[in-house]
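A protein chain is absent from this complex, but the other protein chains hold their places.
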Amino acid sequence: MNVLNKTLEIRTSPHLKSAVSTDQIMMHVVIALVPTTLFAIYAFGLAALLILSVTTFTAILTEHIYCRLNNKETTITDWSAAITGLLLGLTLPPALPLWMAALGSVASIALVKLLFGGLGYNIFNPALGGRAILQAAFPVAITTWHPAFLADRFSSIPSSSFAWPFTTGTYDAVAGATPLGNMKFNQVSTDVTDMAMGLTSGSVGETSAVLILLGGAYLVARNMMNWKIPVVIFITVAILSGIVNFFNPNTPTPMFMLLSGGMMLGAVFMATDMVSSPVTDRGIIAYSVIIGIMVTVIRLWGGLPEGMMYAVLMGNAVSPLLNRSLKSRVYGTGKKGGAK
Amino acid sequence: MNQAELDKLVEAPNSWHMVRALAGIGLMCALLIVTTYELTFETIKQNKAEVLERAIFKVVPGAQSKTTFIVKDGQVEKLQGESNSGLKYYAGYDDSGKLIGVALEAAGQGFQDIVRVLYGFSPDKQAIVGMEVLESKETPGLGDKIEKDETFLKNFEALDVSLNESGDNLKNEIIFVKNGTKANPWELDGITGATISSKAIAAILQASASQNMPFLNQNIENFKQQ
Amino acid sequence: MTTVVAKKTFDHGVHPPTFKDGTVKREIRQFPFAKVLIIALSQHLGAPAKAIVREGQEVQRGEKIAESGGFVSVTMHAPVSGIIKKIGWAPSLNGKMVNSIFLEPFPASGQTIEPSTPCDVDTASADEIIAAIQEAGIVGLGGAAFPTHVKLKIPEDKSIDTLIINGVECEPYLTTDHRVMLEQQDDIFMGIRYILKATGAQRAIIGIEANKPDAIISLREKIPAGLPITVEAVKVKYPQGAEKMLITALLGREVPSGGLPADCGSVVVNVATTAEIGRLLPMGRGIIERSITITGPGVEKIGNYLIPIGTPLRYALEQAGLKKNATRVILGGPMMGFTVSSLDVPITKGTSGLLVLTDHESQLTIRKEYACIGCGYCLDACPIFLNPSRMGRLAKFEQYDAMEKEYNLMDCFECGSCSYVCPSNIPLVHYFRVSKGIIRDKKASA
Amino acid sequence: MNESLSFIFINACLVNNFVLAYFLGICPFLGVSGNIGTASRMGGAVMFVMLVSSMCAYGIHLMLVAIDAPYLQLISYIVVIASTVQLVEMIIKKFSPALFRALGIFLPLITTNCAILGLALFQTNKGYDFIQSLIYALGAGAGFTIALVIMAGIREDLDIADTPKVVRGTAIVLMVAGMLSLTFMGFAGLGG
Amino acid sequence: MNEANNKLDTNTFIKGLWKENPVFVQVLGMCPVLAVTNSATNGMAMGLATAFVLIMSSTLVSLLRNFIPKQVRIATFILIIATFVTVAEYLIQAISIDIHKALGAFISLIVVNCLILGRAEAFASKNSVGKSILDATGMGVGFTFALLCLGGVREILGTGTFFGIQILGASFEPWILMILPGGGFFTLGAWLLLFNYMKERKAAKMQEATA
Partner (left out) sequence: MLVILTAIGAMTGLTIALAILLVIANKKLYVYEDPRIDIVEDMLPHANCGACGFPGCRPFAEALVNSETNPGKCTVSSPDGLDAIAGFLGVDAGSEEKRVARLACAGGKNVARSRAAYTGINTCRAAAQVAGGGKVCSWGCLGLADCEVVCDFDAISMNRFGLPVVDEEKCTACGDCVDICPKDLFSLHAISHRLWVNCKSLASGDEILEYCEVGCTACGRCAMDSENNLIVMENNLPVVDYSKNSNTKKPIQRCPTGAIVWLQPDGSVVKGEESPKVLRKSELPPVSS
């Protein structure tokens, strides 16, 4: 008599699996970005909506086409392309010509992610890699800022947005200055609460510190983000700029440093990208400290007003080294191992 | 392969051959180089002089001829032959041999690396009347607007560097202002998108002018003889 | 139920759902004899036992049928009175065929057991106890089936101060140790007396996960006067029951890499093993049955059973009743247990549970595999503080040397915590098992 | 302009990194960046050779000025640097085989390398004095080492990555170099 | 030692162009390849200068190959190469100071271009003058061609011009990245990728043909 009417399945242990899977993590990141995204659209109007749609859609499309060309099952269902596109859009200036945004999105996905092997294998953060490429290719366009909360933001679109592909856009006369630009070039500081609430100008999604932190908290609560990274970055930046500010009050205050520019978005959503950050505990700390130091140094002493992107990319570049050199002590080795 | 066979493969180096070959080839090379050097020397000298002259005539508009001066022991004297050390002053004269300006070099940190410029000073106008970038690694298309941007170069039609009462420094510092906000002749109208580079030019000129203008004005007579 | 607060534990680890409620209340019940029992001659680590019976020979329940094939080997006893049908190949848990004794019970075989020479705890010497344990065929019932007498024979150059009794039972679903702790308390204390004497340890600690408060409390109450025993609650966390983790939790020591618990002055014995020692040695008997949790969504009559060694899974499952959608039969718990490819595999001394999963679980656990996204969950799970993320990638690209030399692969004890948490569903432990195998092969052939 | 030593160092090391901004020493950068250990030893060797050649170049430059023979600059730089390094190599090989194993084997590769000659030429062009030249060499060497070691780390990761077949080999290394170069652009203007 | 190499002479020439292209296949002498290719003109000039040095030094090395003892081989090669580089440098200055300025130190750095020493060692020191010249010319042309490929792409995308002539229209927004160092790496990477791709396809086709 057969007790079983089917073929037995054989598999390796464990036969239980925790519930989270990679696509879900990615999906929750998108969810966590929703408040920031909505605020961006509220602050910059149609321009933000357009740029975010273009980057997200192009990112997904690029990945899909790549998979088709390689006769592979499409990987867009893992949501990571959507995150990359969305995050790229959030770091761009609102009035950037859309063709540039699309080009950046293609570069993010194709050059920085897929050429390196796709999800999980990219060395550099795709969104920031794409932004770095855009910034090097079109430095003027990407440092031309558009003011937030224009009255007609829901009815008109900046003329530069619809520049013909591959041509220079004509910019509307009204140009906004960002807090960091004002600091660097005009030595003018900006009100801290304004920056916290997102009332300033800047990249599409970087302006509202509060909502970004909210999204971060959501991910931390779900254990989908390593809270140590942003916290250590913030601490490093605050300490360094605090010291400098103590000796030279003309330099930005720690609060200004934390709330201005891409610091929040970068530390909370981009430095925390699991793929391009180290995995070991001590590696993560070192990585965050390096990012903190580099962003402070660039902002205070470098030529550019903002350095978050470069700092994160530098962190990405040294991650493999940190992973290798800052391992955990293995159980039963080292000083505790010999103990009796 | 056994040891004996292996040893056979190693030829004993012949010292004489080595010296002979190296020295012989060294000799040949020396001849080759020197011949080329001699043959091209005049052309290159001429080329270089032309380039320099072009630059000087550009920053001292209207100049037709030039004389090079150097400062030796606090004294201005004409440069005889060549010299590689010390700041040179290139005096420019018009047809009639009248001094219309002095050109000199200045350098400082730009966005990417050191920027070297040549600028012309007009003693009559007490102003900088021309500026040419000699060497820069500024971003092409962006920082290199300091060489090409016409509005920016307009700054140097007459950038005020007149001296203060006591004559030991500029009356007004050369300062950088945002594009389109130039109100005074000593202000440098910046380039949007190349703020850093254009600011660097202002800083370079300010540093050089505040150091050299008092000296030039005091010794202007010395430059007048061609 | 009363609760117990536990603070002691180790770093890292995971929290799988326990699924113990179904069987925890069910007392251990006697299981009937199958038509044929298959007693594998190597059901423990070490040299196989040597059969001392012939085909066609009649044997009595409890009679010795195989003797140990060396020091790292144990004796086998007949689980039932019957006739030796044949001695030949039978499938085993790891898929290999092993030499086994096929024993057909007499139709009306009873529960009586042949009398034999006892080993008295008060008079026997340490060596005598160890010999008696070997003679009783006792191996670790915690899962590894390592001959217990070998473990208790402490090498000359080492000494033991603490005996740890492992009553953690951190594997989900399994409850036999829990039941043993409730039902065989006297045997446990008796066993501890034997082991303390054999090892020279000064004290014993019974470590129990805080989710078994009834066992903790009642054992605490019953500790016989004069016995240096404490009962400690440890946090509910997998793999709290692994001996290294338990030692760390209870003593704050670490077993050196590549070393044994004895290297940090302790020895760990499972409660069921201890109870078995305490039950069998006074009567001089051998192991012929053990208690097992038969459970899982694929089983009708789940429960804890005292089951004769050698019962084929087919018979056990017929008795317990299988559901239609059952697909996976696992010996052991869900975290470390092995699926079997054949129901002709018999229950062995090391079998602590028989878990049957269904289609439903298959669908839950077969998920799309992604590349490692570096989330670090596995690093946070690994109780040995290894870097499974890196090792998984190295294994995928066959860089075994680096795994061993730079990432301490050989310290991985295959607990599966990393695989459990990996959101990319990478079969990490499987990679590690394969890699360890390859490295071992390479060393053996070098 | 009289540049401060710290500026010279930072500039040569980060802002105008020899490999990533000036494209000097690309061959060893591509060739010897497969493994972190090798890369760091190579970096050490480069630093050493840079210091030696910086000193040589400084001396030769003085001599050439004295005999007024600028046209011999290139040929004498290369010959002197190459033979000095070779001498050092031979000495190391003879007297410390261990050190030779660790560093010496890299020396021939470095001698005929753009970064070394480039350093000598640049320091002459910039008119650095002796101390400035040494700091410049140190900065350039440190920058080279940093770039090389970072690249090696990344390449060790790429060895165990699912990179598409067509980019494997030099192509992907160049892509990484491109990204690193962009990253180092963040240092622009530092120290100014 | 190279007896086996008595193949048709056109092959000696052609192989440098494509099959053993010094840049795309051998990946040699990358520094000038990347550094001076921000415009087609510079690339071309650099290519020609390198080719000049390559041809001249190969010729001389081949002529002197029996006169040079093995031990001082490398030293003499370097001497010869450095000489011709110096010569080239003066010639370029005589022709145009501007080109000299654009190429900067990289003219001098031709000395250390691995390609030249490599050819001197691997080919010229073992072959007749005629063959060496042919080989050097092939390699030189291949090198120039590669530099032109890079310089062309970088100039067109980076400034919208080709050899200084506006070709993409005045409103084209230049991709400044392309003329920055990063762009150099990316462009060469892309070219190599293309070459790999073509090789793969060819291999796949070959396999199909045999199967």
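For clarity, chains are labelled A, B, C, D and E in written order, and residue numbers in each chain start from 1.
In the analysis below, contacts are C-beta pairs under 8 Å (C-beta built on N, C-alpha and C of every residue); 3 or more make two chains touch, one makes a residue touch a chain.
Model, not experiment: these values are computed from the prediction.
K.L.:
Which chains here touch the chain that is missing from view?
P.N.:
When the entire complex is considered, the left-out chain reaches A, B, C, D, E.
K.L.:
Who touches the missing chain here, D:I36, D:L72, D:V167 or D:A188?
P.N.:
Within the whole complex, the residue contacting the unshown chain is D:L72.
K.L.:
Based on the whole complex, identify which of C:T75, C:T162, C:T339 or C:N387 touches the chain you can't see.
P.N.:
C:T339
K.L.:
Touching residues of chain C against the unshown chain: what are they?
P.N.:
Listed in rising order, the touching residues are 89, 91, 93-97, 314, 338-343, 366, 427, 430-431, 433-434, 437-438, 441-442, 445.
K.L.:
Touching the missing chain, which residues of chain D?
P.N.:
27-28, 30-32, 34, 38, 42, 67-69, 71-72, 75-76, 79-80, 83, 86-87, 90-91, 93-94, 105-106, 108-109, 112
K.L.:
Tell me which stretches of chain E touch the chain missing from the display.
P.N.:
Where chain E meets the chain not shown: residues 1, 4-5, 20, 26-28, 71-72, 74-75, 79, 114-115, 117-118, 121-122.
What we mean here is this: only the chains that are shown with their structure count from here on.
K.L.:
Keeping to the contact definition above, tell me which chains border both chain B and chain E.
P.N.:
In this structure, the chains that contact chain E and also chain B are A, D.
K.L.:
Centre-to-centre on C-alpha atoms, which chain is most distant from chain E?
P.N.:
Chain C.
K.L.:
When contacts are scored as defined above, which chain pair ends up with more C-beta pairs, A-B or D-E?
P.N.:
Counting C-beta pairs in contact for A-B and D-E gives the edge to D-E.
K.L.:
So which chain is the furthest away from chain A, centre to centre on CA atoms?
P.N.:
Relative to chain A, the chain with the farthest C-alpha centre is C.
K.L.:
Taking each chain's centre as its mean C-alpha position, how far apart are chain B and chain C in Å?
P.N.:
So the centre of chain B lies 84 Å away from the centre of chain C.
K.L.:
Out of chain A, which residues touch more than one other chain, so two or more?
P.N.:
Within chain A, residues 111, 117-118, 120-121, 133, 136, 139, 303-304 contact more than one other chain.
K.L.:
Show the residues in chain B shared as contacts by 2 or more other chains, in ascending order.
P.N.:
Correct list: 29, 33, 37, 111-112, 139, 141-142, 196.
K.L.:
On the basis of the stated criterion, which chains touch which? Give every pair.
P.N.:
So, checking each combination of chains, I get A-B, A-C, A-D, A-E, B-D, B-E, C-D, D-E as the touching pairs.
K.L.:
Please output the residues of chain B touching chain A within their complex, sorted ascending.
P.N.:
111-112, 139, 141-142, 178, 192-193, 195-196, 199
K.L.:
Sort out for me which residues of chain D touch chain B in the complex.
P.N.:
Result: residues 1, 3, 7, 11, 15-16, 71-72, 75, 188-189, 191-192 of chain D touch chain B.
K.L.:
In the complex of these two chains, what residues of chain E are touching chain B?
P.N.:
Those in contact with chain B are residues 38, 64, 67-72, 75-76, 79-80, 82-84, 86-87, 90-91, 93-94, 96-97, 158-159, 174, 176, 179-180.
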